[in-house]
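With one protein chain held back, the other chains of the complex are shown just where they sit.
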Amino acid sequence: MAEHISSPRFYVVIWLSLMVLTVVTVVAAQIDLGPFNTIVALTIASLKAVLVGLFFMHVKYAHERMIKPVIAAALFFLFLLLSLSMADYSTRLWS
Amino acid sequence: MATNAVIPERANYLNAEYGVKSWLLTVDHKRIALLYLLSVTLFFFLGGFFALLIRLELLTPAGDLMQADTYNKVFTMHGIIMVFFFLIPVVPAVLGNFLMPIMIGAKDLAFPRINLLSWYLYVIGGVLILHCMLTGGVDTGWTFYPPFSTSFSNTKVVEAGLAVFVSGFSSILTGLNFIVTVHRMRAPGMTWDRLPLFVWANYATSIVMILGTPVVAITIVLVALERTLHLGIFDPKLGGDPLLFQHLFWFYSHPAVYIMILPSMGVISELITCFSRKRVFGYKFIALSSVAIAVLGFLVWAHHMFVAGMSLYAGLIFSFLSFFVAVPSAIKVFNWTATLYKGSISFTTPMLYAFGFLGLFTMGGLTGLFLAALGVDVHVTDTYFIVAHFHYIMVGGVLMGYLGGMHFWWPKISGRMYPEFWGKLSALIVFLGFNLTFFPQFILGYMGMPRRYWQYPPEFQILNVLSTAGASVLAVGYLLPMIYFVWSMRYGKPAPDNPWNAAGLEWMTSSPPPTYNFEETPIVTWEAYNYDELNKKEEVPVER
Partner (left out) sequence: MSDSEVAVHNPALRHHFAEVEQQRNASSLGMWLFLVTEIMFFGGMFCAYLVYRTAHFGDFAAASSTLDLKLGAINTAVLILSSLTVVMAVWTAQTGKQKALVMYLLLTIVLGVAFLGIKGVEYAEKFENHHVPGPTFHFAGAIPGHPDHPADPRHAQIFFSLYFAMTGMHAVHMIIGIGLFAFLAFKAWRGAYTPAYFTPIENAGLYWHFVDIVWIYLFPLLYLIDRHK
């Protein structure tokens, strides 16, 4: 049962990157980027989520091989919920 | 081989331990299935009682048996109990719980204690809904639509919501357990393309349970918060949108229909192939169509909202997508029919139920297509046409599958045979009673009788009387099996290990199975439904 064990030093590096990204997102919010403010904020949030997922939650080294498909499925169905709901709201004023 | 069960009192899961504690604290999936059987049956008859009250009120055009408010509470209770406390758990939690581990050659589900926890959650939810019922009830309909549920109803919406919330977690945990079990507990050699179709169906169901149920849970929480703490999320006074509730609600509650029907479809796959003595036609298509139904089920929810004020364009999309669900459903029906072709068919009780399912599900499904068509739906929305349609699916489909499966596996569950004559009689009574109850409702709905009213114009009376008469026939059909199942536990013929000479691991262990299901873990080297080989080996002809 070969198991991957990361070093504490590696975890601290990930933590530092998360902190830096937090600062970046606060700073970026103060700059007028037009519609890109939201996109930048969500991209940074997703980047942080990926870091937490891959390294803190050990998705990258998971011995259980169904974990990645399971996460993908969850995100896909969340996307369905959001996009098909918005299919109604974004077209409601057309007629 | 068929006569080796006469030795009395072989060690099995039923006589392994005695006493109330050995049942209430059990982690054996078979015992938990029986706990579910008991509680689900209780709720079925309670929900049925409310159905009977509805039919009695509708016997006459005037609102004479109860007041309008009471009628609202009665149909709400009927809906909540039947949907959340009967139809959703019935096949997965009873038959699925009992059979899934055995069918894949495992000793138990992956998480036995979580399995017990999910039964307790079901019971807590059940007690809450009973308490709600006895202390005033709720009148929103099982759909809890705001703003009525959030701002206007003076009944116990929060408590009913809590009951649904808790029982929802019961269903989430069952689904989670099933998925892990199928992935991680299969016996050596039990590959995905050798899984029984009942396992495939429950696997697909579990996907829906996991993905859908949490959404309705948070939706109910939001309704409760809006009612109690005045958070304004669906409140039109604040510019909120009550339709958002409907979106979130039907994101779960439409796929929930597939939580109900898919496991029954799995049962039908087992029955038809066994009593045709043929390998099921198109195994892969039936297996994957279950998954396809589960996934497509999430793309169609807003067809419940065509006239609710949703965007016309979204309506067009959802109408279009809804037709796609018909494809995998039809694949199943055609494959079952093709299995019958040139089969050696025997008309046992389970098979009669399976035939009933085929007819009723097809009618329910086809009328579903009428409703998915935007134009037709505008005409029949909120009429008895809808009521008839979903009862054909839920009662005609789910219950036929459930009862068929109960008869098929009863020898395995109890170790006793049920009386075949009474079984056939009950199947016949259920089929006739069902059609007499619900077919007139199609006509009523098409003529324009709206649902959820306690009185109606006199010209609708004849069809309503027919429907009520059918409901009483149906009640007899449901009481009969309960009586003779209980009777057979004491007086029934002891069941051999494989009374139907059926394929599947569950028939290779004793009836009833030992606590850990098998003497030793089976190693699977054959395809599912190898009836060609079984027929060759057959020494004694099966009792037809």
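All chains are identified by letter, namely A and B, in their written order; residue positions are counted from 1 within each chain.
The rule we apply is simple: a residue touches a chain if its C-beta (ideal position, glycine included) is under 8 Å from a C-beta of that chain, and two chains touch if they have at least 3 such contacts.
Predicted, not measured: the structure shown is a model, and the values here were computed from it.
Among B:I54, B:V215, B:A475 or B:A495, the one in contact with the hidden chain is B:V215. Checked against the full complex, the one of B:L14, B:V94, B:A110 or B:L444 touching the unshown chain is B:A110. Listed for subunit B, the residues touching the missing chain in the whole complex are 106-108, 110-112, 114, 172, 176-177, 179-180, 183-185, 210-215, 217-219, 221-222, 225-226, 229-233, 235, 237-241, 244, 247-248, 251, 516, 521. Think of the hidden chain as still there; on subunit A it touches residues 1, 3, 5-6, 8, 11-12, 15, 18-19, 22, 25-26, 29-33, 37-38, 41-42, 44-45, 48-49, 52-53, 55-57, 62-64, 66-67, 70-71, 73-75, 77-78, 81-82, 85-86, 89-90.
Here is the rule we go by: only the chains that are shown with their structure count from here on.
Listed in rising order, the residues of subunit B touching subunit A in the complex are 183, 207, 211, 215, 243-244, 247-248, 251, 298-299, 301-302, 310-314, 317-318. Subunit A makes touch with subunit B in their complex at residues 66, 73-74, 77, 80-81, 84-85, 87-89, 91-92, 94-95.
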